[in-house]
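These notes concern the structure reproduced below.
With one protein chain removed, the remaining protein chains of the complex are shown where they sit.
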């Protein structure tokens, strides 16, 4: 027996059952089970989301290089998986993201500026989860998938599940996180309770330096069957297919037909984070081969072929420039956190000990002024 | 959407793919993939194991009623699953049991008396795991399955895997424990490393009061596929089938062909433990229907039909009586643990603090004598 | 914070039954209270603390979960995000560790992380402690892990009256509360008398002048027994809340007596006694007549049941420590 199990060359080949509606060269293809049903306007909307998501991400990376952020987790390459899934959601739905869901956040109406605080070190998440149907970012791998199932249990108890306009929950995780106990417990719970949860696994082929082949030898979407619900693999670089597959799964969920595992087959084109050096563990030609499957290019090709003129693309680019400028400005102007305020956020009902520690620290700080 | 997921009436029906070689009425049947290949003598040996295992168990329950043990976890009903699996193991193999594996312990040559200390409160496990290829009992559900995979990683590194006489590992867990993160992480690790591990899930239909239908809506053995290795369901009340299926899986493992999940379909005829009151949660007729599938009766029917005379059965019964008497005697004579010795077992390299605490306690105890 | 029933049923009940009545009241008071745990439904929990509640409130509100503690706490967090007030039962102390990440990294932090936007009114009930002759993992005292964790509140009840009210207060709290239930006292009986204290207050359960015995949960009765047996005039304080600590009450008591012995079942090193000793010495440096002494479980993994009478503090060991304190 050899111990080659962790050899990255074992990377899984794309499954023939990969759902695709738009080829890398921008041609629509049909699928027996899925259709996006989107108008040309809708597709333009998705294109805009893709461009803006990529731009938000580029700003994150740039601001880190400039020392304005401590870290950034780039989404580049995964725009279609996130935009497709996010646009498939309805306002009443709730998403539980990882730390890389900037495109999904965009579709949920979260101001990109409020994503920065976490990476700048100003806060641990600057948006209101309830307002946007978008939970705080989660860093401990997989923990959020159980929160998603619990939230779904609440939706069921509220009577908000079991009809066409019901509520569904999106639980995000990565190929690497699929190995965590919590993710698998979430699959157990969702399976047995038929929870209205769509598990969205963005298989971007890597978990930092660990290839997906070190997490599993069978396609990840197969995992679902063993927990009693369907799994499907979609071309995560195809925004139309991701949209169609996730919408279908969310609609099943909201109707009360139980969970689905959607594996979005995509690629982390950038480093794991701005602190990472992927050159140490993966070949450049792998990255190049995935760039050829770029999620934005194919939508643009489609739109151009179907008659969208250059003004539209120029408009979107201009909007991206404005957004980028706004993000940059807001970032550098972001105030540092008030050191004393933190003591008041530990509990709803404040404790004497924290009051004491806060007061002591206030007095200590005051000593420097004196 | 209804919330009926936890309704015990959803208990899964036996799967048609259940492997069986001996019917409840004692007739041999053939199976396309499995044959036990056992001689009449071998079957008599298994019958003896079944009877003695049941007797060990009965003594455990009786000693608890008499106040000699604090608790007992009865195996009654699961003798075939354990004896079949245990006899399929080879001396070089290692088993990682739960807390109910008294029949498996018997097949590994563990003196039944040494099982009692844990339940009597004299120790946490009285046998040497290395000597018997049988780890200590594990109470925290599922934790031991990861130990099994780690042990198997060691066997691989020792060069003890990848040949006909290689080493294989048996990892036991229950239907209830299948929901724990650790069990699923063990499946991940074993799958990706093609570890020489056979996961033996004794699905005895209940985890205390929780029916298997509250852990999964799909047969448990299906879980394996999603982790990249085969699963099989065997009639766990059929010692011949369990033997054949587990032997086959262990041999695959020792040859280096990777893990298997064996779901032994069986029933916990007794209470969860001697403290449990199953009358509160399960119908008596369910128990009765399973008694009709008794794992011992069918072997006896087979042996009788094939010519084994009454002397043999009388001999086995006499041996069981002797064993029971020996267990009882050893139990009541078991000395209480030395309170000071415990301080010396925390570490290999003793610490000054523990010496201090031991000495203080010794002095304190001496104060009573003075 | 939802209302807590102040009226109580009368009569003498066991501590387990008092908890049962308290949970019943909590379920009745607020439709968003959901109980979840292993075997808590038809079986009523292995200690019968939830007996009859599933029948009364249905399987959606008294939920038999799959067997996974991380799943129990993790989904409770999600339920809380949706506006529910989950009450998790961990079957035994030794089985809380698989849920540790969800408790320490998620539950304890979410209010802080969200700057108060996300509330976590989750109660985690844990039958804890030894003394019942159980097999391993069934007698642990994990309180120090939770007390050290910023963002959690930790309380323990010692009597049926407190159990009845404290469980309701814990459920009504908008912060996450770990409620440690002294399992060896589940069968102790007492009146359900009204409780004056808030959930976070300690109580002097026996006034005295010579030395203060500080205890909580199962050790309160042990200390009361010791005080009764002693020829000295011992004061016994039931801490009730371990986090936050009601330092005022404790300091006042020790200021009066000048001496203090802390008693708990958990291991000595970094058990809650360490914090109490450190704090009391800071506050009463010139007033203490003796160092704060500790009577605790040893620094052993919980030993086999037939050794637990040695491991667990009892009346004699408490009095032995009092003698040492008086000797300073």
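The first chain written gets the first letter, and so on, giving A, B and C; residue counts start at 1 in each chain.
Everything that follows uses one rule, which is that a contact is a pair of C-beta atoms (placed from the backbone, for glycine too) under 8 Å apart; a residue touches a chain by one contact, two chains touch by 3 or more.
These numbers were taken from a predicted model, which means no experiment stands behind them.
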| item | value |
| --- | --- |
| Visible chains that the absent chain touches, using the contact criterion stated earlier | A, B, C |
| Contacting the left-out chain in the complete assembly, out of B:36, B:49 or B:185 | B:185 |
| Option touching the unshown chain, where B:36, B:79 or B:123 are the choices | B:123 |
| Omitted-chain contact residue, chosen from A:34, A:96 or A:119 | A:119 |
| Contact with the hidden chain (one of C:136, C:246 or C:314) | C:136 |
| Missing-partner contacts on subunit A, residue numbers | 3, 6-7, 70-71, 99, 117-124, 139-141, 176-177, 179-182, 207-210, 214-215, 275-277, 280-281, 336-337, 339, 342-343, 346, 353-354, 357, 361, 364, 367 |
| Where the unshown chain meets subunit C, residue by residue | 70, 94, 97-98, 100-101, 104-105, 108-109, 112-113, 136-137, 144-145, 147-151, 243, 245, 266-267, 269-275, 277-278, 281-282, 285, 290-294, 298-301, 328 |
| Residues from subunit B at the interface with the omitted partner, ascending | 123-125, 128-130, 135-136, 140, 143, 145-158, 181-182, 185-186, 188-189, 192, 342, 344-349, 351-354 |
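To be clear about the criterion, only the chains that are shown with their structure count from here on.
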| item | value |
| --- | --- |
| Chain separated most widely from subunit B, comparing mean CA positions | A |
| Inter-chain centre distance, subunit A versus subunit B - centres from mean C-alpha coordinates, in Å | 43 |
| Subunit A-subunit C separation of Cα centroids, rounded to whole Å | 40 |
| Rounded Å distance between subunit B and subunit C, as computed from the means of their C-alpha atoms | 36 |
| In subunit A, residues with contacts to at least two other chains | 156-157, 181-182, 185, 188-189, 192 |
| Residues within subunit C bordering two or more other chains | 60, 65-66, 68, 70-71, 98 |
